[in-house]
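Of the protein chains in this complex, one is absent; all others appear in place.
First chain written, first letter: the chains are A, B and C, and each begins at residue 1.
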Amino acid sequence: MSFSISDIPVDPTALRADLLHEASGAYVSFEGWVRNHNEGQAVEALEYSAYKPLAEKEGHRIIAEAIERFGIESAACVHRIGPLSIGDIAVWVGVSSPHRGAAFDACRYIIDETKARVPIWKREHYQSGKTEWVNCHTEIKT
Amino acid sequence: MSFSISDIPVDPTALRADLLHEASGAYVSFEGWVRNHNEGQAVEALEYSAYKPLAEKEGHRIIAEAIERFGIESAACVHRIGPLSIGDIAVWVGVSSPHRGAAFDACRYIIDETKARVPIWKREHYQSGKTEWVNCHTEIKT
Amino acid sequence: MPDSGRELLTMKFSIEYFALLKDQRGCSSETLETDAATPRDLYVQLAEQYAFSLPPESLKVAVNEEFADWNHSLNAGDTVVFIPPVAGG
Partner (left out) sequence: MPDSGRELLTMKFSIEYFALLKDQRGCSSETLETDAATPRDLYVQLAEQYAFSLPPESLKVAVNEEFADWNHSLNAGDTVVFIPPVAGG
């Protein structure tokens, strides 16, 4: 069980190897890739930043909740920070479990909760030259 | 879009690379690993066999259904045949999609339908020395 | 053996065996001539001859590499495969 914030590229092959267990029959992984567009705008690059100590604490809580709730064998999540390019892995989640239903449900829970609760922010750089902190623009009251 | 029956080890890294698309932000994969037990019996090894032409036809239909139904970008599935050992990948499914909900749903659909519909059989070799075609024993009427 | 009173209408079929049926038949494929008109007739004959343990309701059937109905009318030269309960994944 682990959750980490990483400023180096995510290596799914190595992370997957840590979840191998002889008793587990099912492995589900999720990767969030940097897309070349978002809500109609062409994205050239982006960066993530995090409030690392709280992000890792909240992430550990999410993993613990998933293990408790779905009865999975083990799970891990890594979220990148720093500048990323199109196609880079922004976030990776892996779950191993005796049964596939629990593995799917837990993997989805972890990514959904991570996106909702973990203090990580994304700034997108558009082809137009503009940059924007995602989710912060529409909140402005003027 | 592809479904194949393979008599050589599954390479998730290579298969994943084929699903990378600049427009896709979500990737979900499933792996079924050979477990060291099944329904209380210690499993030493197992083998899969398939009725290959029909298995690949039915598998292609499942992939096409998933693309149609969930609006994903692309998907693939590979199922091993031949002798396998504990920890080997028996089946791999990968899905890429603009959105993660569709990727999870499609991945689960493909593995569920593959297990239910594709003519592939599993013989387990137990530590007791016995072997058994899974799902065939309980069907016997005597 | 099939009822010899109906030997007038016989056809040749290819049959492939998989998994438990292959073990119980002792071979993976054969060609045979029979008066069976449907997959159901054919399975009943073979099950009796080789003591197949799987009841037909636990099987599916494929004709010429496509799933088919048990009451499908067979044609001479068809390849018939009886599909034991699957266990992929």
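Operating definition for what follows: a contact is a pair of C-beta atoms (placed from the backbone, for glycine too) under 8 Å apart; a residue touches a chain by one contact, two chains touch by 3 or more.
What you see is a predicted model; the values in this text were computed from it and never measured.
Undergrad: Let's see if you follow the contact definition: name the visible chains touching the chain that is missing.
TA: Within the full complex, the chain left out of view touches A.
Undergrad: What does the interface between chain A and the hidden chain look like in terms of residue numbers?
TA: 32, 48-51, 53-54, 57-58, 79, 90-91, 111, 114-123, 133-136, 139-142
To be clear about the criterion, only the chains that are shown with their structure count from here on.
Undergrad: Average the C-alpha coordinates of each chain, average all protein C-alpha coordinates together, and give the chain whose average is closest to the overall one.
TA: Ranked by how close its C-alpha centre lies to the overall one, first comes B.
Undergrad: Using Cα averages as centroids, what's the distance between chain A and chain B in whole Å?
TA: That pair's centroid distance is 25 Å.
Undergrad: Mind pulling the chain A residues that touch 2 or more other chains?
TA: Where chain A meets two or more other chains at a single residue, that happens at 100.
Undergrad: Could you tell me which residues belong to chain C and also touch two or more other chains?
TA: 89
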